[in-house]
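For this view, one protein chain was removed and the others were kept in their places.
Naming follows writing order (A, B and C), and every chain is counted from residue 1.
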Amino acid sequence: MSIATAPLLLEDTPLGPKAGGLYRRQNALVGLIAGVVLAAIGWVISHALLQGSNWGSDMVVTVTLTCWVIGFNIGIGTFNAPFRWVVGKDSTREDELYGAGVGQGAARYWKYCTDHKVVGTQYFVLVMVLFAIGGTLAMMIRTQLITAHSSFLSPGTYNNIVTIHGMIMIIATIIMVSGPFANFILPIMIGAKDMAFPRLNAMSLWVVVSAVPPLLATFVLGGVDTGWTTYAPLSVQAPPAMDAFAICIITFAGVSVTVAGINTIVTVSTMRAKGMTMSRVPIFAWGSVVSAALGLYAMPAFLTAMSMMITDRATGTSFFVNQLGGAGWLWENVFWTMGHPEVYVILLPGTAALMEIASTFSRKPVFAYKAAVAAFVGIGSLAIMVWAHHMFTTGWAPNLATPFMLTTELISIPTGVIFLVLIGTIWKGSIWARLPMYFLYLFLWNFIIGGVTGIYLSDVPADQFFHGNMFTTAHFHYTLLGGAMIAATGAVCYWFPKMTGRMLNERIGKTAFWFIAIAFQVTYFGQFWEGFQGMPRRIAFYDPIFLRANQMSTIGAYFLMLGWMILLAAIIVSWRNGKIAPANPWHAKSLEWKVQTPVPLENFLVDPVVTSDPYTYGEGVPDGQNQPSAAPEPELVPAGASESTSGGGAS
Amino acid sequence: MADPEKSQEDERKSPAFGVVATLLGVFAFIVAVGVFFSSQYYTSPSGTVVAQSLGTTEVNGQSMPHVALNFQTYPNSTGSRNAQGTGPGSVPVHSSGSDSWPAYGMSNVFQVPAHSLVTVTVHQYDSGGPLNNPWFSKVHGTQDGTATVTTPDGTSSTVSSWDQNNIGHTFTVRGVPGYDPNFFLSVPLPTNADLPNNEGSASNQDNGQSYTVTFSFISGGKGTYAWNCEAPCGQMVAAFGGVMSAYGFMSGFIHVV
Amino acid sequence: MSFEQQFDAIENEITEEGDAPPFFSRPGGKIFIIWLVFTAIGVVIGVFAPHHLLPGLQSGTGSDVWATIVFFTVLAAPVAAFVYALAFYSLLAWRPKKSGSSDEPPPDGPPQRGNGPLTILWVGISTLLVIVLLVWGMTVWSSQQVAHDGALQVNVTGQQWLWTYEYPGTGVTSRTLELPQDRPVEFNVTALDVIHGFWLDTMGIQTDANPNENTVIRTTPTTLGGFVVRCSQLCGLNHAFMNNKGSVVTPTQFGNWLVSQGATTSAAAKSADVPESSLTPSSTSTTTAAPMNTGASQ
Partner (left out) sequence: MSLTTSEHESTDGGEHHHEYLPAVEGAENPGGEHESAGERDKKERLMIWLFIGGDLVILILEVFAWFYLRTLDSNGMWNAAKCTASANCVDGLGNPLIGPVAKASIWHPMIIMSLAIISALFVWAAESASRRKAAKSAVSGPALAALVFMIAAIVVQILQFQVLPFTTVDGGYASVYEFFMGSTLAHLLLMGFILTGLWTRAAKGRYQGGTFHRVRIMRMFGVWIAISTSVLAIVGGFFV
């Protein structure tokens, strides 16, 4: 169970009045003010100098929003450490402790806090906020489509909502597991005291926060009417909102995800507890690492693509304009170089979390652990070779259709292994039907459908019917919403007690589950139906022959929304007033359940030593033996003295 | 985060109802804000322009209502200048960050009765150039397939097509899916190249110098029709972007009631 | 029966080899039966549903879409049914009563850490399925790539937000797409501004219209009737309105239509591949009140 409480927690370390330096004055509000002020200065200067010249509006928007991002990050404290480093004024241990939130109570959630648990919680809330925005936009889309020619939204607004719904959901799903859980849970799981680079960790969070306002600014800058794929040359010609969109992506993908990915990989590679070999790490760590590595490949590509886009728009280059020596196909290639790996960036950590859940709630070891690892690695390496299946019908290189058909279909082999691992773990287990397990079963149901519909799309002759069609929309919602996001929801239910110190109210949660599970099928079977009938994606008005299918989908979507809102209510209610959680409510065996709740700063009062993997269910080993256990008491010293091992600052 | 000291008691009576109600309220608020913004875009700020009734007329032996619709194009969309013709006086366009986007006025939403003769008069003030697709230099779908063009010096001619290299805009209408999908109308609006200020200048409008294009068509069945410009009237590579892709400038709806 | 007893019973079924119960009363056997039922359901749905859902297919390439969907569904049904059967059975048989509301976990399951032969079998079967899928896809795709001599050429041009179709040699440019029956057609697709998606859903062909690029797709319409051309690539503000009617007509009707659109009789006859004498001269062709409404001649 939990390790005995040490006499002195790091949190209780008294700090001097100057600890933290500039951080003492910085928080989200300061960031907001600094961002707005710098953006205003940027607007005044750029408007005076550039407005009226060629591409003037684009340059003004670019400069202003870049100033916002930089200003916000100055205000919140992202740049403190690099500039302290460059002048040789390194932070002291006191500064580090202040940065980790010591002595700040709830205020640390509004600050540039380096404690990985605070960052994870911040991510958790941010993800829910993003899903709320994206979900609202989805509801507006479905409301528009409830009749064939609804006057709810104009075409321009509709297109922008389609774009922003897509992008905000992509952002939210990319960080929905790697944000909250890879930050909060993963370091504890592997026995680390923090992430490898705590400051970069905080940076990855606040950079996303600063990237969201530019995305929402598109609504007042003319709208991005291109869909989240922003195919050129349409996006080159779009209103200035497209510049805001590109700023958001460059900030989010180019900085935040890249930095977070590096941090995850380094943490798992170098900071595992003593005795935790790579074959003993929880499977969730493998999923997170492969996902992070894939993100490290995909996100720089997104950065490059969007940088070229912004130069095309704001300086008149012609990367993507065929008439001027560019190629729309260049955009498609570079974009999908990012676009397909990104799907697996979203999917892998969620499925890995489900494997943990399957093991804990079947009371069995993860089945075929090494095959699961191989499947992750296989998916990761195949994922970078399949991008052109998004371009089967674009006219680019029809002769390459066959090789890309091959790689695309090959990826179903490792994906199949993931199913084998999940059902193999369930096989003859003792199914403990708590809420996380519900979501595992829903994942199995949904992801099979998502996978099977995916093979139609992987076949060029069938893809010629389904490409750009509502069938495709339904397919990727089955994989990303029904698969990855349901998995992430399972992970929320699983780790909620550890993250919040409260039990999630399962009565409300199970009500939400049934709404979600059933309404989801109604919504997206409606969209499969639309697709079979031949309805294109992303249209605001449609032929009345698609009416019934759309109404089915919209009604399902309303109930789906209701389900998510009930779940949100369960989370909020439980977080505020839920039953106090024991340290290990699931009687699970991985390390995060061995520390006390709430988890103290630097997690482990004594360094853990690992002698087996965390899946020793049914092996006749009494709990507490052959298990990650507390080491014999080393000399515990007051925090702040040098005899402590914690993540140091990054350079 | 849970505060262990403050909440030692077990699960209190759950305020789920209040939370759900709050969330629903927030959701409704966000939807309301969205509807507010989108409705602004959907209906032009100067409202829907209802065609003026001219009584009834007889076409091909059938008696039907006859209505008139007047509007114009603006070279400089952000200037708030008095409109020619009928209707309220301000230019109903949205500024989306560009100073030089052309626009249609009075409104981008029109209303005409179903199955009636509609006589349209367009004052075209803008400059122009070659079309991308010469097909749009022809008149499609009007009565007799022709339109009457009056130049600034007052000469009138009835044409069924115009020089494809001198088109300012087009007025192209099609039924939205499901509403009379075969309805189609396209009329080229000649460029104002002959005018003294032909570089998209607003002063033509001050001088009242315009090409006036008049044509009649028989409106389709009840429903909503979309119209837009099919000439590349934006700038540079964005000739078909920018202004063409931004709602409220070169496109709109015709409600047939 | 308490869970422990249930669990022991299950364990006994496989461990006591001496008097193993008959196959169909063991978990594997029960799952096998459920699997059979699920597979049958999947196959039935897979074979019959697409036919009712898809629009009326009008060409060989269109039928390929239907055949591919049916074939893939039938292949995938056993795999999906296996996962569903096992998941379904696990809920029935391996879930202790009231475990969902218990704070204490049920006793640990058997410590199976993997099964090498099973994993290899699983990977082998999925590899086999993938190869079958791939061979099917490659065969169908290569058969669609064959160019026919004497195919009717149609130049398709997309622009925001309209398609126009040009029939080379006749001088006809139209907003509606008229195609003769049983004649191979080659579409040369391009765009004037941004990327559009030229999609003939009933014929199962689609390609993007790229500015400054020409992409070619081929099909042979076989069934008379109307269809709708919809833009499948988001192309800006009025993307939703970018659709046209089209129809497949007999060669003579096609020739007459070309003439009504302004082609000379000889050019129309040449293009439609019918004798000149079978065509009606232009003056007698009827046009409806709306001059553009000449598309659907059915």
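Here is the rule we go by: contacts are C-beta pairs under 8 Å (C-beta built on N, C-alpha and C of every residue); 3 or more make two chains touch, one makes a residue touch a chain.
Not measured: the values here are computed from a predicted model.
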Problem set entry | Contact residue for the chain not shown (choose from A:201, A:291, A:337 or A:553) | A:337
Problem set entry | Which of A:181, A:369 or A:404 contacts the chain that the document leaves out | A:369
For this session: Please pick, from A:91, A:121, A:430 or A:603, the residue that touches the omitted chain in the full complex.
Result: A:91
Problem set entry | Hidden partner interface residues of subunit A, rising order | 54, 82, 85-88, 90-96, 196-197, 258, 261-262, 265-266, 269-271, 274-275, 279-280, 296-297, 299-301, 303-305, 307-308, 311-312, 315-319, 321-327, 329-330, 333-334, 337, 365, 368-371, 606-607, 609, 611-613, 615-616, 619, 621, 625-626, 630-634, 642, 644-651
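Methods note: only the chains that are shown with their structure count from here on.
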Exercise. When the contacting C-beta pairs are counted for B-C and for A-C, which pair yields the higher total?
Worked result: A-C
Problem set entry | Centre-to-centre distance between subunit B and subunit A (centres being mean Cα positions), rounded to whole Å | 41
Problem set entry | Centroid spacing, where centroids are CA-atom means, of subunit B and subunit C in whole angstrom | 37
Exercise. Could you say which residues in subunit C touch two or more other chains, in rising order?
Worked result: 193-194, 228, 236-238, 240-241, 243
Problem set entry | Two or more partner chains touched - positions in subunit A | 155-156, 225, 233-234, 237, 323, 539, 541-543
Exercise. Any idea which subunit C residues touch subunit A in the complex?
Worked result: 3, 7, 10, 27, 50, 53-55, 61-62, 64-65, 68-69, 72-73, 76, 79-80, 83-84, 86-87, 90-91, 94-96, 99-115, 118-119, 122-123, 126-127, 130, 133-134, 136-138, 140-141, 144-145, 189, 193-195, 197, 199, 201-202, 204-208, 210-213, 215, 228, 230-241, 243
For this session: Please name which positions on subunit B make contact with subunit C in the complex.
Result: 60, 132-133, 135, 140-141, 145, 172, 174, 176-177, 181-185, 218, 220, 226, 228, 230, 232, 239-241, 244-247, 251
Problem set entry | In the complex with subunit B, residue positions of subunit A that touch it | 51-52, 54, 57, 60-61, 106, 109, 121, 132-133, 136-137, 139-140, 143, 148-149, 151-158, 161, 219, 221-223, 225, 233-234, 236-240, 316, 318, 321, 323-324, 500-503, 505, 508, 539, 541-544, 561, 565-566, 568-570, 572-573, 575, 577-581, 598
